[in-house]
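As you look at this complex, bear in mind that one protein chain is not there, while each of the others sits in place.
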Amino acid sequence: MTARAAMAGHAATAPAATGQLLAVDGLRVSATAAPGGPVPILEGISLEVGRGECIGIVGESGSGKSLAMRAVAGLLPSGTGVTGGSVRIDGREVLGLSPREHHALRGRRVTLLMQDPFTMLHPQLTCGRQIADGLRDLDGGRNLRRAKAARRAEVERRLAEVGLGPDVADRYPHELSGGMRQRVAAAAALAGDPELLIADEPTTALDAASQGAVLDLLRGLQRSRHMGLVLITHDLRVAFSACDRVYVLYAGQVLEHGSSHELESGPLHPYTAGLLASEPSVHERFAELPAIPGSVPAPGSRGPGCPFADRCAHAAPVCRSEPVELLPQVGAGTAERTSRSSACVRMPGIGGALLAPSARTVAEPAAVPGREPGAEPVPDAALVAMSVDRTFRSSAGDHTALRDVSLTVPRNTVVALVGESGSGKTTLARIAVGLETFDGGAVSVGGISLPTGRRPTTADRRRLAEQVQIVFQDPYSSLNPLRTVGATLREALAAAAGGRGRGEAPGVEDLLAQVGLPGAYASRRPAALSGGERQRVALARALAARPRLLICDEAVAALDVSVQAQLLNLLVTLQREEGFAVLFITHDLGVVRQIADLVAVMHRGRIVEQGVAAQVLDAPQHPWTRRMIDAVPGAAGNSRRS
Amino acid sequence: ACAPPPAKESGDGATGSGAGARGADVPIDSLTLALPSSLSTLDVGRESGVLNYLVAVLAQESLLSVDPSGKLGPGLASSWKQPDARTYVYTLRRGVTFTDGTPFTADDVVASIDAIRDPKNGSALGYAYAGVESVKSTGDHEVTIRLKAPDAMFAWTTTAGGLLVSSRAFLTRNKGRIGTAKTLLLGTGPYRITEFAADDHVLLERNDAWWGEKPAVRKLKLSFVPDAGTRLVAMKSGAVDGALGLASDEARGWESDARVTYTGDRSVVSLAFDTAKAPFDDLHVRRAIAHAADREGMVKGILHGKAEVADALPSREMWGDLMPASEVSSGYDAIPALSFDLDAARAELDKSSAKDGFTAELHYPNSGPQLGKAALALAASLKEIGITLNVKEITLEQWVAELGSGKQPLQFLWYFPVTGDPAELADPYLNAAATATDIAHYDNSTVNTALDTAKSATDKDVRARELMKAVQTAGADLPYLPLWWARTASAFSKEFVLLDQGPFAFIGPWATRIRKSA
Amino acid sequence: MKSRTVRRFSPLTVCCTILLVLFALAAAAGQLVLPDWDAQDLTTGAAMPGGGHLLGTDELGRDIARMVVAGARSTLAGAALVAVGSMVIGNVLGLLAGYRGGWIDTVVRRWADLLLALPALLVTIVVAGIGGGGYALAVGVLVVLTSPADIRLVRSAVLEQRHRAYVEAAQTLGLSPFTVMTRHIWPNVLPVVVANTLLNFAGAIVALSSLSFLGLGVPPGAPDWGRMLSENRTLLYDNPSAALAPAVLIVAAAVALNLLGDRLFEAFSDRGRS
Partner (left out) sequence: MTATTRSRLSAALPAGLVVRRLGGTLGLLAVLSVAVFALLQAAPGDPAQTLLGPRSATPEALAAVRARHHLDSPMAVQYWYWLSDAVRLDLGTSIRTGESVATALGDRLVLTGQLVGLGFAVALLLGIPLGVLAGLRNRRVTDRAVQSLGVVALSTPAFAGGLVLIYVFSLMLGWFPAYGPGEGAGTDRLRHLVLPALALGLAVTAVLLKLTRAAVIRELGREHVTFARARGVRERDILLRYVLRGTVVPVLTGIGLILAYLLAGTVMVEQVFALPGLGSLLVDSVTFRDVPVVQAEALLIAALVCLANLVTDLVQPLLDPQLRSAPAARNPSRAKASAAALLSGTREEGKA
C-alpha cells in the first residue's frame, strides 16, 4: 500500500471514527524474573481509544503507564510478561500474536513514541535515514535512482509535516535541539502512517517552551491524520490541556476515568483529588500545599484492597480488604457524553469533600524585604554575585554559560532562579558552592569571597561549607550507594563539627526527624529508599552543616507531584524555623509562586528580569518571562483540546 | 673448538633400528630432511654450530677428508706428506672446479686459510691456526703449511672441521657477507646450495661436475623445524623424509614411523672444577661431588639411556686409529671409578676442608636443557650431604663468555670435538700451558710433560702412550668430572637409508651416502 | 515474553570458584604438605602413571602429581603479582588522574596511551631477554604493561563517579580530596576493579606460560607449570601426562578466572542497573 492509499484508507474509514481502535481489557502484566516468583505489576487495566481521539494516561512514576502501552505494542521489556487480559487493535486480538505478526502491526497500526529525544534517535544515522527506515515501500520500480529520489521527496514531505526544513534530513541528531529531535522522532514514528500513536511522556525531557510546541504538533497531527493518540504523562496539567479523556493510573490499576474537563473540575477519586491539590499553581500561593502523605507502593508490596488506601485520608476498613473495581459513576450533575468511572468504593460517602481542589488556603503575598535582589548588594547577604562571567572552552568552540550575572540572595529569603534549559542556572549554583570556577566578576558567599579562575582550596572549602550547602536534582545519584543513611549523615555532622566547636550539634536522629524520616532509617542504604526519601536525606545532609544558604538545584523536579509537595512544604517549614536563605533553581513557575520571595529569570546566560516573585509572575516585563508563563499548560485557559 | 650447538653429530657404535640397513642404487629425485634448529648463516666461521657444518660440508670440501670411522683420507688434496715435524705439503687434486665453473687452484686454498686467519674477519675457526707460521702455494697444485712448533694433531685442522675451501674471487667479492641468503656458499663439494632462507630452509642440488662418485639424491631440502612436536608431525604427515640431530628423548617418538639410528657423537659433558679456588682446590671436595653424581642415573633418566657414562674427557672413539679399542678400554679402566654413593660422598666431605658444606652456583646454557636437568639432579643429591647447589639457566653466549673468564669455580664443560684425536680435548684442558682453555687451572707436571711429548712426537705409539698417561693421571686428580658421552639420533623414513653411520659420518659429505632402501 | 536467562550462580560459576579455591589452597599449602615434592629417583626416569605415581614421573624421576601441586605457588604467584601490581598502579594512577584531572590526568593518560600501544609480550621478551633480568624482570615488565588498561578502567570509572551528586556533596561538606577519593569514590569503583583483576590474572598466567615456553620464565628446577610444560614437552612418548597435566592446569586456571571475572562484571553491571 502506498502512502497515498493509506491516507485514502483513513478517509474511507473516517465516518466510523467513533469505532474502537484500541480496546484493552483487564490487562495483567507481571515481573517474571523476580527471585520470589512472578510479581504482578499491572493488575487488570482496561481502557479504550477511538479513532481520531486523544486520550491521556496519567499517574505517578512506577504506576505502570509505560508497561501497559508497551504491552499493547508488543514491546514488553525482558523480565516482564503478560499474564492475563486482552488487547484488541481494530477489533483483532493481538496478545497471542507471534513476534513476527506483532512486528507487522507496529508502524502500520500502532507506533510508540518515546520520552527522551536525546536517546531515541540513532546518533550515527542521519535524521532522513531514520525517517525513511519506517516508510512503507514507495513506488520507484526497479529503478534505484528513482526509488531513492522518491524516498527523499517523501522524507522531506514528512519533515515539513512536523514543521522542519528539508535540510534536517542530512543532519545528525546531535546537531539538533531537543525540540527539533522530538519532531524528527515524531516524523519517524508517523512514517508508517499508524492508526494509533502512543506517546510516552514525549515532552518531559524538554523545556517549557518546547513542551508546548511539541504537544501542539502531536495534537495537530492527530487531528489532521485522524489518528488515535495515547498521551502518557505524569503531569495532570498536560493531560487536561491536550486530551479528550484521561485515565488515572495508580499502582497498576485505573483508579479513575473521565473527560479532561470533568476530571479537572470534579475528581471522583481521592487520589485524583490529591494529585490536583498538590499541584502548585502559577496563579496563587498557598499557605501549604495539601500533599498526599507517603509514596507509591512498589509492585509486590501492595495490599489486597485499594492500592491507595494507605495514603488516603478517607480510607475505611473496607478499602484495605476489598479489591477495587472501576465502576461507572453518575456524573455529578453534568451531562457529558463520556461516561465517568471511579474505583473508589467510598465515593458515595465522600464525593462532596473531593469536589474542592481550591480548598487550599491562599496565603498572603509573602512579606518581602523591600529591596530587589541584585540591585544593591546587601551587606550581610548570604550570596552576592557581581558581574560573573563563565565561558567553557573546548575544541569544538567556546560557550559562554554566564555573562555579567549579578545576583544577591539576602539573608533569610527564598530566591528562585528560573530559566530555560541551558540558560546557566546550574553553572551559577555550582560556582556559588565552589564546584565550578568563574572567569570574571566577584562572588562572595556569607562574606567569604571565592577565588577567580581556580577552585577553592580544601581549607577554603571547609569554611565555605558552613556558609552554603547544595541539594542536587537527581535523587538516585545524590547519595553514596554503599553507605547507610546514618553513615552519610554522621560524616556530614563530623565534617561540620570539624570546623565549628561541637556542643549544640544535632545527632543523626534529630536530623532525620527534622526532615520527617523515622530514626530507623539510619541503618538503611539508599537502594531501600524512595526518591522522595532520598531527597530528604540529601536535605538532611546539607542541613547538618547548618549553612546560611541552601541551594536547591531542581531538587524536586524529578519527583512526583505528591512527593514534590511534601518536600516543598518541608523546605518552607525548615526555612522558617532555621532562618537560612535559599536559592531555589527551578523551571516550574508554579513552584516559584509557591515558595519564592524573590525571583530572577535567566536567559542565555544573562539575568533578564528579577524582582519580587508575585510581581514578576503577575506582570512579567521581559518577553522571555512572558513566553514562559504563557507556555504553562492549563494556565490562562491554555488548552490544546479542540 | 666449535661452540656447543643445540644438536650433535654422529659417532660410531651406531645402534638402533637402522643399523644394518642396506641401500639400492636407484636415483632419488628429491629428499627433505628436518633439522632441529634454525640457521641464520651458512658461514661456519660466523656461526659454527654443528648444524652449520652439516650443511656446509655438502657444498664445500677440505684438503683432507675423514671417513665415517674416523680415518683421515684424501680430499681436495690427493696426497699429503710431512717432510719434517713442522711442515705439511699437500698435493692438490687436478681438474676440480668450483660449482660456479671456475677452476680450483692452490691459490684458493691459501685465500681460504688466510680468510680464517685474518683477525678482522673474526672467524670462529681462527684459533686452530694459531700455531701456523705460513701458508704458501708452492706449485700450481701444491700448498705448503709451516707451523711454529710441531703439532702432531695439525693434520686434522685441514679436514672439514677446520677448513672449508672457497675460491679467492668469491671470498674477495663477498668479504664479510659470506653465507647469507644472497651470497650463499661457493665450494667444490657434491652439492651446490641454490637457496637459503634464514631460519627456514636450505635447498641443495647435486653438483654433477663433482670429482667423486655421483650421489643418488638430486635435490635435497633441509628444513629447520625447531619445535619437536611439529617436527614429528611433519614426519608422520610425510612432509619430511627424515631428520638429523634429534635429541634422545625426542627420538623415541620417531621409532614407530622411521628408522632411527643412535650414534655416539663424541661430545662430552663434564663438570669443571677450578682447582685454584676453594673449596674445589681440595681433592676430597671434588671426590665428594663425584660420589654424589649419579651418572648412571643421569644417562638412564635424563638421556633415556642414549648416552654413555664418561670415564674421561675424550670419548673412546676419539682414539680412532691411534690406539686399538681394547687398549683404550683397559687404559680407561685404570682410572679410579667413583661410583654413586652418598655415604662415600659424605665421608669424603668430612675429610675435606669444607666439612660443613658450602654453597655453589652452576650455570648451564639454554641450548642444553639436558645439562640443566643433570645439574638439578646433582643439586638434589648434594643437598643430602650439605652442599647447596644453585642452578641457573643462561644464554649460550653468556655461557661461552663465562667459560674462559674464570669467574665461576664450578662449570659445565660441553665440548663437541671436530677431529678424531684425543689430544683435541686433552691438550687444551689438561695442559697448564694452555692458559686460555685450561678452565680447571689444572697444573700437574707429569701431565704437562706427557702432553708436550705427545705433541711433538711423530711416532704414533709414543703419542698414544703419552696421551693415555696424561688422561689417566688427570683422571685420578679429578679436575674435571666427566658425566657422559652423548649420542645423537638421526631418523629416515623407511624408504631411505643412510649408509655407513660411523661416529664421523657427518664430518664429510654425508648426503652422498643416502640411498633408497633395498 | 518468556525468559530463558541463565541464573547468575550457574553450576559453572560454582565449579570455577571451587577450582580456584583448590588452586589457592595448593598455592598456599602445597609445598608445606608435600615437603618432598622434589624427591628424585633417576633410576625411574620418565615413567608412565602407575606404581605410586598418579601422573607418572619426569626425567629426574620426580612425581608429576606432587610437582603440579607444589607448583601452584610459583605459577600463580607470579601471575597474581602481575594482576595485583597492575591493579595497585591502576588504582593509584587512575584515581589520581580521574579525580584530580588537569596536568596529572594529561600525563597519566599519555603514559597509559604509550604503554597501551605496545604488545606486552614482545616488550617483555625484548626487555627481559636483552636486559638479562630473568623472571623478576619479566614479571616487572608485565606489571607495568598490564597497568594501562587498569588505569583507564579506574580512571573512566572515577570520571563517571566524580560528577555524581554524592561526590560533589561530599566536596561541599569540606571533606579533603583524599577522603573523597578513598572513602567515597574508590569503594564504588572497587567491584569493577576486582573483576578486572581476575581477568588480568588469567591473562598473566597465559603470558607467563608463554614466556616459559620461550625459555624466559622461572629458574630451572622451580616447579612452575609453564616451565614443566615446556620442559616435559618432549616426553610425549614416555609420559604424556608430564606435559599434559600442567597444560591442562594452566588452561583450567585461566578459564576459571576468565569465567569468574566475566560473571562478576555481569553481576556488577546488573547491580548498577537496578
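Should a chain be cited, it is by its letter among A, B and C, assigned in written order, with residues numbered from 1 in that chain.
Note that contacts are C-beta pairs under 8 Å (C-beta built on N, C-alpha and C of every residue); 3 or more make two chains touch, one makes a residue touch a chain.
Remember, predicted model here, so these are calculated numbers, not experimental data.
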Problem set entry | Chain not shown, its touching partners among those shown | A, B, C
Problem set entry | Touching the absent chain when the full complex is considered, from A:28, A:88, A:106 or A:152 | A:106
Exercise. So which of A:114, A:229, A:319 or A:537 would be touching the chain we can't see?
Worked result: A:114
Problem set entry | Contact with the hidden chain (one of C:60, C:206 or C:222) | C:206
Problem set entry | For chain C, the residues touching the chain missing from this view | 4-6, 10, 12, 109, 113-114, 116-122, 125-127, 129-132, 146, 148-150, 152-153, 155-157, 160, 192, 195-196, 199-200, 202-203, 205-206, 209-210, 213-215, 229, 247, 250-251, 254-255, 257-259, 261-262, 265-266, 268-269, 272-273
Exercise. Given the full complex, what residues of chain B touch the hidden partner chain?
Worked result: 3, 38, 40-41, 43, 46-47, 119-120, 122, 124, 126, 176-182, 197-201, 223-227, 229-231, 233-234, 236-237, 239, 366, 395-397, 400-401
For this session: Just the residue numbers, please: which parts of chain A touch the chain that's not shown?
Result: 73, 75, 103-108, 111-114, 116, 119-125, 129-130, 133-134, 170, 172, 174-175, 185, 188-189, 191-192, 194, 392, 394-397, 399, 476-477
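Everything that follows uses one rule, which is that only the chains that are shown with their structure count from here on.
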Exercise. Using CA atom averages as chain centres, what separation in Å is found between chain A and chain B?
Worked result: 89
Seminar exercise, completed: So, in whole Å, the Cα centroid of chain A is separated from that of chain C by 48
Problem set entry | Geometric centre distance via CA averages, chain C-chain B, whole Å | 45
Exercise. Considering the complex alone, what residue numbers of chain C touch chain A?
Worked result: 1-3, 5, 164-166, 168-177, 183-184, 187-188
Exercise. In the complex formed with chain C, which residues of chain A make contact?
Worked result: 32-33, 76, 78-81, 433-435, 458, 461-465, 468-470, 472-474, 477-482, 491-492, 495-496, 498-499, 538, 541-542, 544-545
Exercise. So in the complex, which bits of chain B are touching chain C?
Worked result: 228-229, 232, 247, 249-250, 252-253, 294, 296-298, 300-302, 304, 364, 366, 369, 372-373, 375-377, 379-380, 391-393, 395, 398
